[in-house]
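The structure is given below, and queries will be raised subsequently.
The other protein chains are all here in position, but one chain of the complex has been omitted.
Lettered A, B and C in written order, each chain numbered from 1.
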């Protein structure tokens, strides 16, 4: 049994906190919107009203918030984790943020006697609900070993990929591949439809060969039916592509596909599709091709 | 037992012909390079020295050659199939060629009393050797039904996707997705290496989530080790991207990823990598990023 | 005084024919729409009702039609120039078409005893009206010398750039530069507006430095005012970008800007802007950025 503070009980954080509580740990959850804590309370956990309350007595402090500034605020902000938690605690940041921010926060954490793992996840809401997340972990090996049982409670594929920041770097690569592959499948779908090919059988055979992918399996129905309820929102993928392109540029790399896809994701967002699932990149292909249903 | 003529006994055609012979059919094989027929002969088939010899008495005429002009020559050329085969024969074109060429040849075939299926495959040399090809078939439903047992002998995922040309259209979409996904994985690999992330664990975790794909599974070792023996050659993928981009333009579509990837494949070829596996798109990322090993 | 047949009296051809008539030549004009010949008739020229009538007795046969198939029809079609004109005549093709088509037609022309110059023009309707066209001429030096006085009558910058096809090749390069520069200026305009910079002074200072160009001078008001009456239509630029990208690919070149711009021109056309001036590429920037005035 581990005393766990869980900060950020959104679409992802809430089911993860519930899984941890259900596994026999004592979870205190905090979210700026108190109603978000209800599932955790229903599972026997506690809802608290401040970070300070959450981290009091906690051995592990889990964080799952949207972006770099939120993590900075939660950890290094006024009355945040660094100010209020007990030295020695292990901070697990499940958020997807900039690798350099992670590294800076890990340094600050160490200076204050904390340990920190960056542990961004892939798999989306279904992965969180079904505890089948992929987790890419950066940090010290011994901290990874400590956290491993907790990771096993919320995920399925858990890999220690390097020192602090490496988790975020792998997550950025993950988002690059996912968005690029979505774009490819979207262009293929629009192409097949334009030539009158029946999509069902066509995607079946594509899925059975070298074109097969998790994206094709999981997103094909959304694309065929033009039903783009998230899932993983374009707004978040836009943030992630910014992380990738910035990090690639800083490393002196030239990544033409990443650069292009970042523009296409930005265009989806600029056209008001930010709240849709990232498979709605298909709408961008139609927008460029003049075939977007204006009523959609 | 079916009498089968098999024209084109290359890397793909040779094992396919052998599978058909091994399944109890009588296969006569023809290739411009007679030595290519040896595996078929070893399996009990016959090697012949002309198309006319191959198609004499054949109920099914299988064709597996590199590009549109070769298929035109084999079918409509002097002493080709249309001139020498017996009316009523079913032509199965396994080659990957332009959809409009397929449609024109199917029309000519019908005028001469032949039936034709376009049946391009995906899965590469391993797929041909292991009889696990994906086959995307265009043509009449009754002809598909006739050919289905033969398809089952050489492939695993066999789908009738529409009328003549539809098979080629689906194949073009397949090649778009495959090349784009290779490019994405290649950029991810170069990115991860630049940040010092150990590739093995990183690709493991990527493969377990939404970034997972057949490309990632089958091409990761080639990329990690920079060993780009084909596999599927960039020269052929260059041909296929030309088919895709031309067909997309003719349909009035705008496909930015497809257009970009076609350029990157062309660049690989222009730099002398045409004989390498398409996973060598990774070399293009390194070339752009100034990190390509000049000795390679 | 030269006897001239002028075939194709559209926006470009009509004022060119008038200039030649006004310069003292005897011009017989033909257009499928007879009303197009009125300005030539008003200038003292003759309107005829067939190509055969036009070329009878003509020393020079000028052609100005939209695309490759039209030139093929006019020259090599039934009752076309090759069938009806008198051997020895000099054909000047002002149309912008595929270099390989020009070369094939030049070969056919030579076999029939004709001489041919490809002489595509740049400068648009104002250039034709004001006789200030740039003319890029491919063909034999002696034919260029013969035609030079006529070129001087309709243009200002007249250059012999090589053998047959070279004129078309230079024209393709011209269209690449023009479209790419329009796209750059369009992105700059949208960018400056987004940051609240007053466009007039900003474009003044841009025009005075290394960013200055004919495109910036001639297209800035259309962009500022969003008034995209042609000028040079996107439909035609789409045709020209197809010529460029096909020729670049056939030469084994990788031209990322050209490839991208071809997609953006295609997108403008797919969205119904084909009849607008090519400066309407600005609408594509707004479309991607979600700021396109839907009423426009």
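To be clear about the criterion, contacts are C-beta pairs under 8 Å (C-beta built on N, C-alpha and C of every residue); 3 or more make two chains touch, one makes a residue touch a chain.
Bear in mind the structure is a predicted one, so any value in this text is a computation, not a measurement.
Undergrad: Would you list the chains present here that the left-out chain is in contact with?
TA: Over the full assembly, the chain not pictured touches A, B, C.
Undergrad: Which of C:6, C:82, C:114 or C:244 sits in contact with the chain that's absent?
TA: Considering all chains, including the one not shown, the answer is C:244.
Undergrad: Which listed residue (C:51, C:166 or C:234) would be found touching the missing chain in the intact complex?
TA: If we include the chain that is not displayed, C:166 is the one touching it.
Undergrad: Of the listed residues A:5, A:216 or A:253, which contacts the missing chain in the full complex?
TA: With A:5, A:216 or A:253 as choices, the missing chain is touched by A:253.
Undergrad: Touching the absent chain: which residues on subunit C qualify?
TA: 99, 122-124, 127, 133-136, 156-162, 165-166, 169-170, 172-174, 176-178, 180-181, 183-185, 187-188, 190-192, 194-198, 201-202, 204-206, 208-216, 218, 244, 247-248, 251-258, 260-261, 264, 285, 288-290
Undergrad: If the hidden chain were put back, which residues of subunit A would touch it?
TA: Touching the missing chain: residues 242, 249, 252-256, 259-260, 262-263, 266-267, 269-270.
Undergrad: What is the set of subunit B residues that contact the non-displayed chain in the whole complex?
TA: Output for subunit B: 256, 263, 267, 270-272, 287-291.
By our rule, only the chains that are shown with their structure count from here on.
Undergrad: Looking at which chains touch, is this a line, ring, star, complete or other?
TA: Contact pattern: complete, every chain touching every other.
Undergrad: Find me the chain with the mean Cα position closest to the mean of all the protein Cα atoms on display.
TA: Central chain is B.
Undergrad: I'd like to verify one number: the distance from the centre of subunit B to the centre of subunit C, where each centre is the average of its C-alpha atoms, in whole angstrom.
TA: Centre-to-centre distance between subunit B and subunit C: 41 Å.
Undergrad: Centre to centre, by mean C-alpha position, how many angstrom separate subunit A and subunit C?
TA: 52
Undergrad: Return the distance between the CA-based centres of subunit A and subunit B, expressed in whole Å.
TA: 37
Undergrad: Do you know which subunit C residues sit against two or more other chains?
TA: 256, 263, 267, 270
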